[in-house]
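First, the structure itself, so that you have it in front of you.
A single protein chain has been omitted from the complex, and every remaining protein chain is retained in its original position.
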Amino acid sequence: MKSGRLEAFSDGVLAIIITVMVLELEAPNETTLEAIIALLPIFISYLGSFIYVSIYWNHHHHIFQMIESVNYKILWANLHLLFWISLIPFTTSWIGENHIDTLPVALYGFVLIMIGISFRILKNCIVRHHGKKSRVGQLCRIKRKDMFFLSAYISGVMLTFFNTYGGVSCFIIVILFQIFELKQLHNTI
Amino acid sequence: MKSGRLEAFSDGVLAIIITVMVLELEAPNETTLEAIIALLPIFISYLGSFIYVSIYWNHHHHIFQMIESVNYKILWANLHLLFWISLIPFTTSWIGENHIDTLPVALYGFVLIMIGISFRILKNCIVRHHGKKSRVGQLCRIKRKDMFFLSAYISGVMLTFFNTYGGVSCFIIVILFQIFELKQLHNTI
Amino acid sequence: MKSGRLEAFSDGVLAIIITVMVLELEAPNETTLEAIIALLPIFISYLGSFIYVSIYWNHHHHIFQMIESVNYKILWANLHLLFWISLIPFTTSWIGENHIDTLPVALYGFVLIMIGISFRILKNCIVRHHGKKSRVGQLCRIKRKDMFFLSAYISGVMLTFFNTYGGVSCFIIVILFQIFELKQLHNTI
Partner (left out) sequence: MKSGRLEAFSDGVLAIIITVMVLELEAPNETTLEAIIALLPIFISYLGSFIYVSIYWNHHHHIFQMIESVNYKILWANLHLLFWISLIPFTTSWIGENHIDTLPVALYGFVLIMIGISFRILKNCIVRHHGKKSRVGQLCRIKRKDMFFLSAYISGVMLTFFNTYGGVSCFIIVILFQIFELKQLHNTI
């Protein structure tokens, strides 16, 4: 089965997820500077989530451009990944409306963990389909840094219950690492 | 007529339908655990409908990857199918907001029946266009299990009026069968 | 310039327009039969607009599958067409919420006229680009029935101010003719 339609469908879903979040930015009724400043937390959480979804789109694109065929399991693993990413707008708006509170941040972190795990599952399905010795197989196999990311996310969620900003910082650090990882991945290809 | 644009349009519509449903998950104003638990019925009905639309996208993908040309009737049969699938977000949110009540579940079941029938019509159009002896013709011809699914859905709707949870269970069983059928279809190809 | 991206962008916009309309169908808070019956006018106007947008997607698809190259003017004529089609959800919901009243129906008719005119402009641009003697040129040149459709739409809008249902009937008749025309177009190809 060719991978073209999986890519098209994923692009569609990700394009909607990334754009839907901007709908949270509702135009204020007043035209004062204060009205815009009041929207800043929503704007920042939109920006953060835009970057986050972009990283995953980018990563997804890098992997799927290396393969041409997919199977049943890859289709479902991809839908599973899209499901967790589709929860980003909800958690983003929950954070945005409540100016960084414990439970919304923890839930956001939980969704980040699930996205990480489901992307790991998708990569495993791809490795199994194309073989460990293929180019995509070597790039997608489990690496030490995956474990590091996962434990960093879990620590972030736990840290949130003691210090919300500590948890947020933890997530930002992992995201910066992921951008760096993406750059390395690009150079490898 | 090539099938490429039919697939692209269907992907677009299905991507929107699957994503629109997450908009029902509105961020609560409070940041308590109770506020999240209150959203659980909406979350579960979103999850169920995500799985359901995924099954149809998957099935649609399996069939259309086997054919390259479509005709007038297939275009309309596909639009007919998309129409009924587009009602899923509405019925999903009606169930989600009312914690599993008789009429919403019955309507949901009715939409499931109509989706089943319109998919059957689409398959018939494909069989007529490509011939019964073609590969896609053999896979898409009417089978006993189609009749079983249809009668199970209809029984589910009727059961709903006596016992709502009985109806829901009935639908879940058919959905599980459909996932299994999809796996078989994949193995056949 | 290849026509692929024009088709992809149009598919995206049309897929969103057709799906956005279903968002008007908001789930009622009650689970009674009356609550669903109260939604019937919105449902019917959704159904009508779904059919209408489907006709244009279908027609658009038929024409663009015959050509491979587009120019600057075709791009803009296509965007112009999409602009008018994008007003369908607005006029649909205005009718749906007001149970067929004069002004909403007249506005709906006005949008239908503008869609017809902008589609005519798009066809003219295609004919000029590909030549009157090309296959697409012969199919897209102005025909008597285009004038008939236009005058029927204009009569429909005027009739609306005397008798709303008369105007609606007028539009329905043209739409039925357009479906028939589409079938003929398909047979010609």
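Just so it is clear, A, B and C label the chains in written order, and each chain counts residues from 1 on its own.
Note that in this section contacts are C-beta pairs under 8 Å (C-beta built on N, C-alpha and C of every residue); 3 or more make two chains touch, one makes a residue touch a chain.
The model shown is predicted, which means the values in this text are computed figures rather than measured ones.
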Candidate in contact with the missing chain, chosen from C:I36, C:L107 or C:L139: C:L107
Sole residue of A:L23, A:I44, A:M147 or A:I173 that reaches the chain not shown, by the stated touch rule: A:L23
Hidden partner chain, residues of chain C it touches: 1-2, 5-6, 8-9, 12-13, 15-17, 20, 71-72, 75-76, 79, 82-83, 86-87, 89-90, 93-94, 96-98, 101-104, 107
Interface residues of chain A (partner: the chain not displayed): 7-8, 11-12, 14-16, 18-19, 22-23, 25-29, 31-33, 36, 47, 50, 54, 57-58, 61-62, 64-65, 182-183, 186, 189
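We take it that only the chains that are shown with their structure count from here on.
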Central chain of the complex, centres being mean CA coordinates: B
Sequence positions of chain C contacting 2 or more other chains: 12
